[in-house]
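Okay, structure first, notes after.
Of the protein chains in this complex, all but one are displayed in their positions.
Entry: chain A
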Amino acid sequence: MDEWKPNPAVKPHKKRSWYLAWKYKLMNQRALRKLCQTGAVLFLLVTVIVNIKLILDTRRAAYEEEEESAQDYDDEMLNVEVPRHPVNNKKVLDVEVYSSRSKVYVAVDGTTVLEDEAREQGRGIHVIVLNQATGHVMAKRVFDTYSPHEDEAMVLFLNMVARGRILIFTIKDEGSFHLKETAKNVLKSLGSQVAPFLSWRDMWTFVGKKGGEVYGEKHAKSPALSTWGDPVLLKTEVHLTSVEDAECHWPDTELNRRRKRFCSKVEGYGSVCSCKDPTPIEFNPDPLKDNKVFDVPVAVIAGNRPNYLYRMLRSLLSAQGVNPQMITVFIDGYYEEPMDVVELFGLSGIQHTPISIKNARVSQHYKASLTATFNLFPDAKFAVVLEEDLDISVDFFSFLSQSIYLLEEDESLYCISAWNDQGYEHTAEDPSLLYRVETMPGLGWVLRKSLYKDELEPKWPTPEKLWDWDMWMRMPEQRKGRECIIPDISRSYHFGIVGLNMNGYFHEAYFKKHKFNTVPNVQLKNVESLRKDNYETEIHRLLGEAEVLDHSKNPCEDSFVPDTEGRVYVMFIRMEQEADFTTWTQLAKCLHIWDLDVRGNHKGLWRLFRKKNHFLVVGVPASPYSSKKPSSVTPIYMEPPAKEEGAVAVPAAAEQT
């Protein structure tokens, strides 16, 4: 989700506390509140009136249109014998594009399709894609090309747009600082003469057809570093083509009808709308033998990031053992494009008109989605909860099918999650290995219905609480000491890093960091050992066979772990009581794993891999496994750095939304 924030200590929360303070202040001032209420009522009234007028206008317009076409028809009849001159029945669109420091807008035939004059946002190049036959807006994006790598995202997007579409560009504030050569060349290839020379604080508008003619371009140079170019207003005409020309001619099948509906409406999805060789939208992955999760409903929680949702659903529908009938996509808001994506794949979607703000809104959306899921599938004992910014492993359902019985039988379990917070490329190794952890990772997990219905739903945080749902679920009042089962190698992959735009760079950085299973049909190892009591036996066995590392060495150094493979090593760190994570946090930091809060622990024990060896960390004396420490070994203590430095969380910065 947009608001998915793994750590309460990171920056964005400052904003929230400021907001809260403001809100409470406001609440105390009755008069002000009254004023606000009156304002709201007035606003509502105005909206209603405007809407009514709009409806009336549209009706009138529709009526007039009807009359006109009737006339046309009459004319045709009269002129049957004498064929008229070939009428140029191509419609013409009037396009207006405005670029300036503080405002951009685009109007098509007098209708404003983009207007952005908000302060301190919307900087960069705004791109609008119009359907060349209907003039409908098919995509609207903004790329903040003042900042690095946004130009790459723009190139990616422009490459995805089909030939023949009408592209409209306009700059707000600044759009050239990180507009690199490649991007400029792409704009040039679209017919822009100015793009190669765009520079600091220039204003620019451009309208052209992809792979075709240019309808207009205007540019205003910035006279000096400290000032902006003058606002430019481009007015031009675009000739519409026939619907026939704007569509692909795929064979008429049920799937292609869905494809056609989708591709004539939205843009920026690349090969799925390719005329020649469209990528499939049905996947038919191999079914799973003895699939225990075939009848488990899958709730996909989505916001307004249709490109993410597209990618997510592709991977989900490609996973072996998927049952598309059990999938429901819950869209937070009345957004059309995510719904278009859902319909493209023939799934069912539900829109949720949101009532509250920010984190509380996400939280309320979660609650509504979970309740609806269990309403729609009243027989279900579980629900799989996914988010729109996850890739799903090919063996996701196989992983769940093998482990779900534990969630049914072992009451000490809180969830099964597909995500290992500590499972990075250099710390995860074994796709068949599972852990028990005291933290709830989320990011692709299974929820027990009884947990939801009996415990969580009745006391779910109300909208005014402004809580993150996942933070709330992790609180001891809810978790009650129960644990989650996770794989060593994650079965989901969190690709949603930035706001609304895809950004290849961050994907790359993130993908390199977090390990994601790509092996199909992994047979999980000794699932029985994950039961509460069995797990203790297993841990004691492991600790019994583990070799104690040399505690005189620096645990951050690579040489701390011998150059072996497949061995089990243990180290002991200082952990005075249950909540003392001082040394652990420092260790996590230098190992470049999750250190923003404590994750992946089980009774003061962490399990990961280093150099392909199983690597156990025991917190002494808080952990009950402390007894395994030879008396000669002194637990390692690592001092936290000075406070200012500590505030900058370097290793995991990429995971922050």
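In this section, a residue touches a chain if its C-beta (ideal position, glycine included) is under 8 Å from a C-beta of that chain, and two chains touch if they have at least 3 such contacts; residues count from 1.
Simple rule for what comes next: contacts and distances are computed from a predicted model.
**Q** Missing chain, UniProt name, options "aldehyde dehydrogenase (NAD(+))", "Dynein axonemal intermediate chain 4", "Acyl carrier protein" or "Ribitol-5-phosphate transferase": which is it?
**A** Going by UniProt, the chain not displayed is called "Ribitol-5-phosphate transferase".
**Q** Among A:374, A:399, A:419 or A:560, which residue is in contact with the omitted chain in the full complex?
**A** A:374
**Q** Which one, A:254, A:290 or A:409, makes contact with the chain that was left out?
**A** A:254
**Q** Which one, A:185, A:325 or A:554, makes contact with the chain that was left out?
**A** Checking the options A:185, A:325 or A:554, the one contacting the hidden chain is A:325.
**Q** Among A:454, A:528 or A:545, which one is in touch with the chain left out?
**A** Only one of A:454, A:528 or A:545 touches the chain omitted from view, namely A:454.
**Q** Among A:111, A:199, A:227 or A:348, which residue is in contact with the omitted chain in the full complex?
**A** A:348
**Q** Against the chain that's been left off, what residues of chain A make contact? List them.
**A** Looking at chain A, the ones touching the missing chain are residues 254, 325, 348-355, 364, 368, 371-372, 374-379, 453-454, 458-459, 462.
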